[in-house]
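The complex is shown incomplete by one protein chain, all other protein chains being positioned as in the whole.
Now for chain A:
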Amino acid sequence: MRVLAFLFALLVALPLNANEIVGALSQNRVSLTANFTGSEILVYGAIRRDAAEVLAQGTVHEQSPFDVVVVIEGPRETAVVWRKARRAGIWVNVDSVTLASVPSYYAVATTNPLAQIITPETDAEHRISAQQTIRVAAGDDSVEDASIYTQALLRLRERSSAYLTLTRFVHVDRDILFRARVQLPASLTEGAYTTRLYLVRDGEVLNQFRTAIFVRKDGLERWLHQLAYDRPFIYGFLALAIALVAGWGASALFRLIRNG
C-alpha cells in the first residue's frame, strides 16, 4: 500500500510535459478455490501525452507511435533444475543447478514483437523478458555451463504455459487508450503478482506504472492447506477419519442396497 501511495505521489509530482502511462486491472484479487479453472485479467489504461508533443502534432516533425508492454510476474521462489543422464542403464537425475529467484508465473504482453520495440540494453535494464529475470544462485558452480539449465527452465515453463509471450495482445486506441487480456492458469502459486506497464518508443522506456494482483487460496483449500502445514497431527487424523468413514460408510451403504 505504501509503495502504491509513493508511486501515486510520484505520478502527481511528474512535470505535465512528459509522456505518462497509467493503468488498472479488472480485478486485484484472485481466489484459488476447489473449482478454480483459471482467470482472465483485463489490463487497461491510458497514455497521457506530452503537452508540447500534442501541440506539435500535424507538423513536419511526426513522432513514431507508442508501444505498450504489460508484464505480469508471479511470486519469486527458489527453483532447482535437474538434469537426467544414463547411469548403469537407467535414466536418473545426475546434476542440478539452483536458481535463487525465479518467477512462478511470467507473462509479457506487447503491442508488437518485443525484440522490435525495445533494445536489448533496455530489456536488460528493466528486466522485461523472462530470460532477464532469472539468475543462478551465488556460489553454485557444480556444473560448467549453468545457462543450459536456465534455458531448460524457460523451455519447461513455456511448455506448461507458466511463462507466456503474448505478442500483439495489447491494443492501443488512437495513441491514448490501451487494453490487454491475460489468461491466468488454473495452477497458480499464492502471493502478489506484480504488474508492470511500460510505455515504449524508439526502443526506450519512456514511463512505467506498477500495480499488483493478489492471489490466495480460499475456502476449503485454504483451510486444508493451513491445517496440513500448521497442525499436521490434526490433519493426519482428519485424513484417517475421512478414510475410515468413507471406506466403511460406502460399503455399509452397498450392503444395505443389496439386501433390499
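General remarks:
Keep in mind that, in the parts below, a residue touches a chain if its C-beta (ideal position, glycine included) is under 8 Å from a C-beta of that chain, and two chains touch if they have at least 3 such contacts; residues count from 1.
The definition used in the following text is that contacts and distances are computed from a predicted model.
UniProt lists the omitted chain of the complex under the protein name "Probable membrane transporter protein" (options: "Polar amino acid transport system ATP-binding protein", "ATP synthase epsilon chain", "Probable membrane transporter protein" or "histidine kinase").
The chain omitted from view is touched by exactly one of A:Asp50, A:Glu158, A:Glu204 or A:Glu221, namely A:Glu221.
Considering the full assembly, A:Ser187 is the residue among A:Ser101, A:Ser147 or A:Ser187 that touches the omitted chain.
From the set A:Ser96, A:Thr122 or A:Thr194, the residue in touch with the chain omitted from the display is A:Ser96, counting the whole complex. Counting over the whole complex, chain A has residues 32-37, 77-86, 89-93, 96, 149, 152-153, 155-157, 186-187, 189, 217, 220-222, 224-225, 228-229, 232-233, 235-240, 242-244, 246-248, 250-252, 254 touching the chain that is not drawn.
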